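One chain of protein is taken out of this complex; the other chains stay put.
Then we have subunit A:
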Amino acid sequence: MDSLITAAAHALATGDPLGALKRVALRDDPPALALRGIAMAQLGDLVRAKALLKSAARAFGRKEAVARARCVVAEAEIALVSRDLTWPAKALDAARATLEAHGDRVNAAHALNVEVRRLLLIGRLDEAERMLAGFDPSPLPPALRAAHELAVAGIAARRVQTQAARAALTRAAEAARVADIPALTAEVESASLVLKTPAARLIAQGKERPLLLEEVEALLSSGALVVDACRNVVRDERLTVSLATRPILFALARALAEAWPGDAPRSTLLSRAFRAKHADESHRARLRVEIGRLRAELRALADISATNRGFALAPRHAREVVVLAPPVEERHAAVLAFLADGESWSSSALAIALGASPRTVQRALDSLAAAGKVQSFGRGPARRWMTPPLTGFPTILLLPGPLPSD
């Protein structure tokens, strides 16, 4: 390593990106490009950082595979933080294999963590969990250990395993404290809010109240029949029936559950399922057909019987029927939920994350923007969306060290 690169790397490591830039600003050799890229990332210019790291990765020769792989990992982390989900996962995977093969375990672990965070963000929990299975974070430096525990906590929280989530968050907080990076500590604190703020609403027998995540967990194992409007499933302790692709059936199930232990009048069911104001004979016939379909779907969980006014739900095993609803219900709630992480998203990234078509997401964003609930910046493919106020990029970058041959 040469002297200015050493000095610049030292400045970066002590949290002085401007000092690093000052030393290598005019140099275009690959280690200087990599250092400039990481310094720019720390200063928040992610577009420039990405371009610099890309050219550094290209410029490192075949023999400098480790240095090149570190650039690829840094580039992937920047892509993640800027919500550029079109990032080719294969390049990151190959970089991780290279780092592992050359014994760079710390940066290989960092690469793994970036991959897991991406899977978590786009809701591919099974894959994220598989990647983390059997991984031992104890040899990692504290900052990476904290990032790893945050990923573990994220998976557990989404799986509604509050004990596991709490334990991981405690370990993350401890690691962040040892790492002594204020931004990381703040990130762990804000992640911990998931256990302290209402995760859902409980609607039962005409009343509703907010539920913390651990109350949701308790409810799911309480033996009640839960019509879960967060995931569009109906479940009891033993069985889950997904109605995610059958919105009309789910709307009927929810209306029946909200009326339990009483019955739901036909007019209510018609307006909830078909948005029909007045019931005519064709509506009634259609309702009978849909109730028949719902009865078939829920056969193992509950029976649906006709009453004078309409229909009533009778659970087979459960003693109680409740509805679990998102904390706030409004149109495009799912889009808002993703934007609520405070990051700026491209509409194509949102489409990937939501599993919806880009056009649908674009329509949702346009109507949310008209209502002043989201704002955008940039133009064309670089356009990004976020919820006001503009909070920048709080997700901390833990970029790998750029030093090659070292």
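By our rule, a residue touches a chain if its C-beta (ideal position, glycine included) is under 8 Å from a C-beta of that chain, and two chains touch if they have at least 3 such contacts; residues count from 1.
Please note the rule applied: contacts and distances are computed from a predicted model.
A chain of the complex is left out here; the name its UniProt entry carries, from "Menaquinol oxidoreductase", "Spermidine/putrescine transport system permease protein PotC", "PQQ-binding-like beta-propeller repeat protein" or "Carbohydrate ABC transporter membrane protein 2 (CUT1 family)", is "PQQ-binding-like beta-propeller repeat protein".
Only one residue in the set A:His10, A:Arg58 or A:Arg159 touches the chain that does not appear here, and it is A:His10. Checked against the full complex, the one of A:Gly61, A:Pro139, A:Pro261 or A:Gly378 touching the unshown chain is A:Gly61.
Panel shows subunit A; residues 1-7, 10, 23, 27, 29, 31, 61-67, 102-103, 403-406 of it touch the chain omitted from the view.
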